[in-house]
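Here the complex is missing one protein chain, while the rest keep their positions.
As written, the chain order gives the labels A, B and C, with residue 1 at the start of each chain.
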């Protein structure tokens, strides 16, 4: 069975470590915050200028001066700090964030990522995504393995304009957990109940499949 | 009569305007702060991270955490602000300081300045001088017109390693107030009792002398 | 007061000198921390042909979106746009030039503009449409592109508190692009919630020194929220 959005978030959360500073993109990545393992603390970076993002506010706590990168009202966690956008991206681009999780339209065997622009459609912009993929060492891309029509999003070469070149090493899809190295996809884990064959069929780029592909433990 | 250090400072002070942010170098420039005209306010920038430098502290006020760029204990004026060195030099290099006053060993007709290094002697470094001359539009160099041995410091070409290239437009010496433009020195004013002939003799670079050279009003 | 008193009392005075075809650097992230009254004044003045650098371009009836109906903006430099229908229409019709810039690059370009740095190398955008026409260089084994800095004829900024000398303090994430914008304007105009006397702000806690500020005005802010998101108490 393909992973649900919540299961994707749970699997990503297994990659967290105590004391990690983490930037979570909009969508599925945001859900990761709900599955931080017991006894572990992570601090969320919001690129509009907040390190230590807390939960959403109650009605009484709402403050128009305190939003996240998705423009949602938020709160601050204990030990939070505030700063300007240049400082925030100095943090991101200087490689100080331990883990970045974000979505994509496509990734390819060379670690390229396309996530912000579909030519001919309305282009809203890359926001901070290009900075995040260029600045982080440790990135997990979350997305569906293929489109609704069965078109693979794991390609030999991205077809859409890139958000970043050669910067993605880990991809978690609803079907598989995949590593990118030496110009190939490497299958690390499969979603519970998903066969290796299914994954092979929906992966357009070259995929290395080891003898044993463990099921994800979610 | 050649100007005294105090007279040099007084003459520079005539160039101040109300609301000016000013950086004063070590030595004679520092004295300028004592001659700010009545009813005028200027704010002193100290490049180690203070805008709004006050007077020296009393014994009771001394604070090791509050020094100026010359490493002297100081105080803060009303409305002062504190910042880090990168911010301080962003301010200087971004051209936000209205007036910079500093000393020099030599200047030349092309606006070059040499002020930090005499080869063969001990080299202590340029500190913030290279940033100050490169960053400011409005700089006044204060120095003696010639050495004790009568060797001119206003040259066709600086003989010492430069602090900055083509950045000086105004020089106040103990003998004259001089503007630099179009590759020449232009005599604007002479010190009280100093003859034009004296100035010509002690100026090695090409000097343009107008028909009337007013005496400084100090 | 002294020559350092930056306070003006009318929006006319605040934006005096803004002319057609000028460049304006604006602080704010979405509708958070935007100089509402200064934008309204530009709308009122009807200044046209503006190039605006701002992370976003407001919504249909608020923020920089207010400058769209009368076609006051010729070109927008932003990282994320299109939260409003009129913007979309003008962009699609080719009436509005849109230069998309990564958010971190935009912030750094404003900082560099204020800091006398004309250009800097960054890894952001390498191999993407953003890199087109820009110098690419490998430095110590990694590829970078060269980005030029940004400055404006005007910068419009929103701060929380200021003293009369223009020393600024921002609040929470309403800080965002405002401190960099403040450094990047030939004329920097700041709209604040509260003006205090010099000496009332702790010098250690001032975010933007008054040297960057030319004019200061006390505003009244609606502070509209784009994505009101709550949890149950």
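The working rule: a residue touches a chain if its C-beta (ideal position, glycine included) is under 8 Å from a C-beta of that chain, and two chains touch if they have at least 3 such contacts.
From a predicted model like this one, the values you see are computed outputs, not experimental measurements.
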TODO: Just list which of the chains on display the missing one touches.
DONE: A, B, C
Task: Contact partner of the left-out chain, one of B:41, B:98 or B:131 - done: B:131
- [ ] Could you list which residues of chain C touch the chain missing from the display?
- [x] 108, 112, 115-123, 139-140, 142, 144, 148, 169-172, 203-205
Open item on the list: Contact with the hidden chain only, please: which chain B residues?
Closed with: 46-50, 55-60, 62-68, 70-74, 76, 82-86, 88-90, 92-93, 112, 117, 122-131, 134-135, 161-166
Open item on the list: For chain A, which positions touch the chain that isn't shown here?
Closed with: 17-21, 40-41, 43, 45, 51-52, 76, 78-83, 89-97, 134-135
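Methods note: only the chains that are shown with their structure count from here on.
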- [ ] State the chain with the largest centre-to-centre distance from chain A, centres being mean CA positions.
- [x] B
Open item on the list: Centroid from C-alpha atoms only, then distance chain B to chain C, rounded to Å. What do you get?
Closed with: 35
Task: Inter-chain centre distance, chain A versus chain C - centres from mean C-alpha coordinates, in Å - done: 29
- [ ] Pull out every residue in chain A that's touching 2 or more other chains.
- [x] none
Open item on the list: Which positions in chain C are in touch with at least two other chains?
Closed with: 111
